[in-house]
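What you see is the complex with one protein chain gone and the rest in place.
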Amino acid sequence: MDMLKRRILHVLKYLGALLILGVFSFPYLIMILTSLKNRTEIFAIPPTFFPKVWQFQNFVDMWAKVPLAQYMSNSFVIATCATSITLVCAIPAAYALARMKFRGLNAYMYLVLVTQMFSPIVLLVGLFRVMGWFGLVDTIAGLIIVNAAFNQAFAVWILKGYFSTIPYELEQSAWIDGCNRVQGLFRVLLPLSAPGLITALIFVFIAAWNEFTFALTIISTEAYKPLTVGIYAFFGKYDVQWQYLFAVSIVATVPVIALFLGIEKHLASGLTSGAVKE
Amino acid sequence: MSRRGWTRLVVLVLVTAVLASFSLTGCSTASAKSSFTFLAAQYSTATEPFLKDLVARFEKENPNITVNLQVVGWDVINQRVNTLISTNQAPDLLNIDLFSAYVNDNLLMDASKVISPALKANIYESLYAGNAIKGTTYAIPLLSSVRSLYYNKDIFATAGIATPPKTWSELRADCKLIKEKAAVDAYGIEMTNFEGEAFFSYFAFGNGGGWKKDGKWALNSAENIEAFTFMNDLVNTDKTTNAQPTAINRDELQKVFAAGKLGMMMTANFFPTILKTDAPNLNYGVAPMPCNDGKPQTSLFVQDSLMVFKSTKSVPAITKFLDFFYKDANYQTFLTNEGFLPVTKTVGTAMAASDPMTAEFIKELQSAQTYPVDDTRYPEIKFAAIAALQKVLLGQMSVTDALNEVQATADGTT
Partner (left out) sequence: MEPLTRMAQRKRRGRFSGLSVYLWILPSLLLIVAIIFVPVFELFRTSFSEVTRSGLVKGWNDFQNYLDLFREENLLLVLRNTLVWTVVVVGVATVLSMGIALLLNRRFFGRRVVRSVIIFPWATSLIITASVWKWIFDYNYGTLNLILKFFHLIGANVYWLAQPSSSFPVLLWAGIFDTIPFTTIVILAGLQSIPDVLYESADIDGAGGYRKFAHITLPMLKQPLTVCTVLNIIYVFNSFPIIWTITRGDPLNQTDTVVTYLYKLAFQVNKMGQAASISVLSFLFLLFFSILYVTLTQERKK
């Protein structure tokens, strides 16, 4: 009986996995298939599912249509730097919020959150003014700082949440062993909060990688454009070049997926459970 | 020790943050050279390469002038310009369609103070004067497009129609024939925020109505009511148009036409340029816009312009640049790339001589009308009018009630 139940669960598990796989890859399958069609076929009525003529050339041509390599390297610099600054600023803040009691603690949690409560669209004018003061209009540095600032909320909240779930005793025993607070943070807390740190890292990286609204306003020079703004070139006034838009988007997804695959096993390693047992 | 430890951490964090924010800042050196910003709208993927090349050649000829070119998509150009204006960083030279709001805020320079006499003399007087607000022209026409009827000759043949419809009664009859015999949607109509105003104009102008009468909003005129009753009949009584005019935009309709699944539609003269690449084998024809029986032949034209903001310090450089841009060879390449009609006489003559279709378009342009772009409230009224016609097409309101409602909005009595 128990054996049968386990079998059923086993089958259900794989069915579930297949369903997730199907649903979540479906739109991207369509995207890939569309990116491999030629212009006429994309707008054929009735449409085709698989390309009649596989137009692999689209993936070659797109590099000539826009300075794609430049866009990607800009996006990479922006996302990497923004993620670093975000985490460097958010880790001490989250630590203080999780471990210390002080006046204004709750207020700060909400202050950080408040930054997320406005639609970016209405903040553009003010942000543009600030960028002007700092001389950051139309610079990659400006975009990095903006991304770092707007991602503070997420990083602080998520890290505070994870820090709080790590038993304080572990750090306290480290203090008894002669560590100070900073050492305790680096040697005990951060390794134990790896899943949380990675969540924050992925989130901030992806958010900065995909940020569009601010980039569109702050950056105007072609050479500084990130990918999101760059591919906007495929949306003409009278025409959208779908095959290139989708082809470029597929390529743009690769670094993010690669990053995720690279650190996913840390997310999965279950560091905490091992440590608490000791 | 411990205190020093965390102090050091905090200092490190701060220094990193500050350094990171400034190290990447590009530093620009001030120069004695004249420079100006040109914010251009992106018409197609050909726009940016063309303008870049144009600017590069101009700078080579004028080594003391730097043009800071920015090409922005139509989706976002309003947002960009408004942000720049709000933060006192208006561009020097701007390419856009609607400009009355800038004139209203006294931001634009009288075009005659920028444009060279030779260039001014070469621009069609009617177009230059047509851009005037209270007698002053603030925006130099850059290009225009005129709307005509595009029809699929094969579908017409299947339906047994010899010539494209000239009047509304012919249009209505032809639509029925096409729907019956060729089993495709006969007439493409859109009524969305994308370009519903164009379709508003096709029907209103075609019946001698329009947006304004004697300088006042006249949206519920008898002519307009008759016109939109006709439109509603095509859509909801005859059902000879595409099924959901409120859910498909003009670009999407053009794709359907290109695929050979639409009998006819009204659109702009850049359509042949698109069809050349999208549907090279499509057997189509172009005809003047059908108007109601007994009403004068007219159509819609749309014009985009170049304007100079008062905040500029580089008028002489801009004057030079405009001369360069409108130079026949440059200007004609630009128009041919994008499929637009010229505003200068020399290029107009040259293009009409080389291509009969362009000659026909330029002829249609003469009797065409445009949107009330000189009114700052036009964007607001435009969306109100589109919403009203959407209510009509979706069967939520009668034509008269809907138009009365927009008129009330325009009069400010709601």
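Each chain carries a letter (A and B) given by its place in the written order, and its residues are counted from 1.
Please note the rule applied: a residue touches a chain if its C-beta (ideal position, glycine included) is under 8 Å from a C-beta of that chain, and two chains touch if they have at least 3 such contacts.
Just so we're clear, the structure is a prediction, and the values are computed from it rather than from any experiment.
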Per the definition of touch given earlier, which of A:V77, A:V130 or A:L190 contacts the omitted chain?
A:V130
Residue, one of A:L36, A:M62 or A:A90, that touches the chain absent here:
A:A90
Answer key for A:L36, A:I145 or A:V188 versus the chain not shown reads A:I145
Taking the full complex into account, what residues of chain A touch the chain not shown?
13-14, 16-17, 20-21, 24-25, 27-28, 30-31, 34, 42-47, 49, 85, 88-90, 92-93, 95-97, 100-102, 108-127, 129-130, 134, 145-146, 148-150, 152-154, 156-158, 161-162, 164-169, 172, 175, 181, 195-196, 198-199, 202-203, 206, 210, 212-213, 228, 242, 245-246, 249, 252-253, 256-257, 260-261, 264, 267-270, 272-273, 276-277
Counting contacts across the full complex, list the positions on chain B that touch the omitted chain.
2-3, 6-7, 10, 13-14, 17, 78-79, 81-83, 85-86, 101-102, 104-105, 107, 192-193, 243-244, 246-248, 252, 255-256, 259, 261, 376, 379-380, 383, 387, 390-391, 394, 396, 414
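As a working rule, only the chains that are shown with their structure count from here on.
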I'd like the Å distance between the centres of chain A and chain B, where a centre is the mean of that chain's Cα atoms.
37
In the complex of these two chains, what residues of chain A are touching chain B?
39-40, 43-45, 65, 81, 84-85, 88-89, 92, 121, 124-125, 128-129, 132, 134-137, 139-142, 144-145, 148, 180-183, 216-217, 220-222, 232-241
Quick one: in the complex, what on chain B touches chain A?
1-2, 5-6, 8-10, 13, 16-17, 20-26, 41-45, 47-48, 70, 72-76, 79-80, 82-84, 86-87, 89, 251, 254-256, 258-261, 270, 274, 277-279
